[in-house]
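Since the structure comes first, as structure tokens, the remarks are kept for the end.
Left out: one protein chain. Kept in place: all the others.
Which chain is which? They are A, B, C and D, in the order written, and residues in each are numbered from 1.
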Amino acid sequence: MIQWILFTSLYFLTFSILATIYRLVKGPSAPDRVQALDALGIYLIAGIAIFSVLLRSTAFFEVILLIGILSFIGTIAFARFIERGVVIERKQSD
Amino acid sequence: MKKLNDVILRTVTKTAVVIILTFSINLFISGHHRPGGGFIGGLAFVTAILLLFLVYDIEMVRKNIPIDFKVFAGIGVLISVFTGVGGMIAGKPFLSQAFGRVALPMFGETEMATSVLFDVGVALAVIGTSLTIIMSIGDDR
Amino acid sequence: MSIVVGILFAIGTYLILSKTFLRIVLGTSIIGHGVNLLILTMGGLKKGSPPLRGLQAFNFTDSLPQALLLTAIVINFATTALFLVLSYRAYKVLGTDDVEQCRGYADE
Amino acid sequence: MNNYVVLPIIIPLITGMVMVVFKNNIWLHRILSLLAIALIGVDAVFLLEQIKTSGMQTLYLGGWVAPFGITLVADMFAALLVLVAAIVVFCCLCYAFSSIGSERERNYFYPLCLFLMAGVNGSFLTGDIFNLFVCFEVLLVASYVLVSLGGTKIQLRESFKYILVNMISSFLFLIAIAYLYAITGTLNLAHLSVRVAEAGQGGVITAVAILFLIVFSLKAGLFLFFWLPGAYSAPPTAIAAIFASLLTKVGIYAIIRLFSLVFYHEPGVTHLFIGILAAVSMVLGAMGAVAYWDVKRIITYNVVVGVGFILAGFASFSLVGIRGSVYYLLHDMIIKALLFLLGGTIIHLTGTGKLRDMSGLIRLYPQLGWMFFIAALSLSGIPPFSGFTGKIFVTTGTFQSGYFWLGGIGLLTSLLVLYSVMKIFMSVFWGYTSFTTESEKGTTKGLLPSMTFLASLTIALGLGAEGIHAYVDLAVAGLLDPHIYIDAVLGGNGR
Partner (left out) sequence: MNGSNLIELGIAVIILLGTILGFLSSIGFIRLPDVYNRAHAFAKSSTLGVLFVLLGAFLFFLFAEGYFSIKLFLGIFFVFLTSPVSTHAICRAAYYSKVGLAKESVQDDLKEAIEGYTQKHSNAVARDF
């Protein structure tokens, strides 16, 4: 029963990821694609969490946190790039 | 030019950096028996500082962390190599590891191995080199 | 896995054969990942009991390729980073990121 | 169990890192780097004596025994190469003190040289194929930075291609390692040799061997040398000399080691292939050397010829041929460094690399001119100098094992090489003196001693070939009989 529910939720997740990939490929503007990448990271986190429940293993928690961190930093970097044209500023103007 | 108004980002960054640093130290320490270790711990550390770079700017981070990261890398590799040399001095082959149990005042009895020192060296080297690379790309003149 | 290795190699080769610096760097990086995956695949699944006491599994992955892989990843990371820095400097100094314009010698 | 084996790798590593930490003190850098290289040389002499008296020296890192842990092996061949490499780098660094310029010195020139040295020594001494890869990468990363150090336009352009070619060959190397591991299940060289001998060298293993050959010939400049002239003529003289004398030789060492220890079962296929590649690269290199009228170009193409000649001796796979290869390899490392330093000095003096733009330099710099004359004769194998021993052994070896065409091409190309170098000599040093001391662009102050040392070394190596005979013979014996290596590494438990 529980397994069945978890598998169903994995199916839902797969559909969501497919939708995100559609947006990633289609997305008319750059922010769309960045948004889709961020969403992909988030859904990946969810998938790993479901897997760790399925396998009853605590080994994947580091991965969850790591993907979270990396996707956050990547998104911020992209946002910086789109907004100002540079990723890291030498001296922030004031 | 006026300063950009990104209060939300800055506020969150202050918390997130702390979380990432905690996590990196966790990764680093767990490397002896579980996945983790010097390289990954070092990289996680770098991500924290990278976040600072992104949200603030290079000058500001440099002012607050006044360390030359190349020196960091050099010291790291030196530490790693010297842990190997330590085995040589004792008459064993290069890179021989020694470990024993040490009673620390707060943590009770802890396992201490020279490979941890090696890992410290690796982590320092990774932090140093990656930050040097990031700075040299971001620091265009 | 082998198919993925092939796809990665194909993408990487395509990118390397293109003209701009950044694409070439990305191509080498992607080929590097393909190679890492290849090593992992070549390690294969071993039969018998693992070389650790207290474990009862019968199928296990070979751990040596993983150690090799870690080293290879580190090296790949270092070379890619260096390559990236260098191509950035080359772009700044040469004023172009087109490989075609970097051909030959100015004095001949 | 011998900790001397690891010293040539960790001494440069430690000193280099100390230099990185104390980065502003150039004099400290100079003294420390010379000290480190000298220490390596002394250590190599120690190793030589130990190997002579008690056979090959091995070191199991961390005490893990052979097929499982990382092994370092020093046989005679490797120790000789380490010694010569130390000598060459010592001279090049002496040369660099007064020629490289303080800009590059401050940008970690000496530490990078030492890392390069660590990588080179590591790949000479390592006992398993993956660490060969790792050491290759260490030396390649150092060389990438050295090529682009200074950041002139030509350097950046050439280093981009250089890095690309070398990265791809590294990936091929990894692929070959992966296949080899999948087939044999081990990476230790001695263990590999045993496994391959057990299973027989089938078609698949031969294919992997050819893959390895392609990888190493990319690195050594054997046949696939298209990247070499650009990359070696771009950086400053001292760096180019180190590259020419060490980097290609590491590739050659890897080819010789692998194909004498592991893939020696099918000489009809693999060694013939090496022979053909060697012949082609000799011919093409000689053609390039004859065709160009530019000092650096001619010398660079001579590197390719040298690579071809060494491997021609190895391809014959006979006692005499391999002995010739070893002799010629040692000679080639010294003479190529000398030639590059001389060529760099000429360019430094006249401010141009074109042969047609200069003449009559010998009146102003007689010492330089005669040194170049010696180098030219030695390069093409005229008797009293060091090239002669190698050439005669290689040619005899190829004739003995029936590769008459290979030996013939070797002789023919050495004639062409003589012509190409004499072309430099005649047009640069001979003829009407158009330069006066006022119009020169630089001085030879501080540059001459290291070149004089190298030149006297090549004479000494030629005259005293008998003296190192015992060492070379031990090296050749180790190369011809893999069981010596296997027994030394695997000890009693070699299966």
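For this structure, a couple of remarks:
Here is the rule we use: a contact is a pair of C-beta atoms (placed from the backbone, for glycine too) under 8 Å apart; a residue touches a chain by one contact, two chains touch by 3 or more.
This structure is a prediction, so every number in the text was calculated from the model and none was measured.
Touch, as defined at the top, links the missing chain to these shown chains in the whole complex: A, B. Although one chain is not displayed, its contacts with chain B can still be listed: residues 1-2, 4, 6, 8-9, 12, 15-16, 19, 22-23, 26. Taking the complete complex into account, residues 1-2, 5-6, 8-10, 12-13, 15-17, 19-20, 22-23, 29-32, 34-36, 38-39, 42-43, 45-46, 49-50, 52-53, 56, 58, 61-62, 64-65, 68-69, 71-72, 75-76, 78-80, 82-83 of chain A touch the chain not shown.
As a working rule, only the chains that are shown with their structure count from here on.
Comparing chain pairs B-D and C-D, the larger number of C-beta contacts belongs to C-D. Each chain gets a centre from the mean of its Cα atoms; for chain A and chain D, those two points are 49 Å apart. Chain A and chain C have CA centres that are 23 Å apart. Contact residues of chain C toward chain D in the complex are 16, 21, 24, 28, 31-32, 35-36, 38-39, 41-44, 64-65, 68, 71-72, 75, 78-79, 82-83, 86-87, 89-90, 93-94, 102, 105-106. Remark: chain D residues 1, 3, 6, 10, 13-14, 17-21, 23, 59-63 touch chain B in the complex.
Chain B contributes residues 70-71, 73-75, 77-78, 81-82, 84-85, 87-88, 92-97 to its touches with chain D in the complex.
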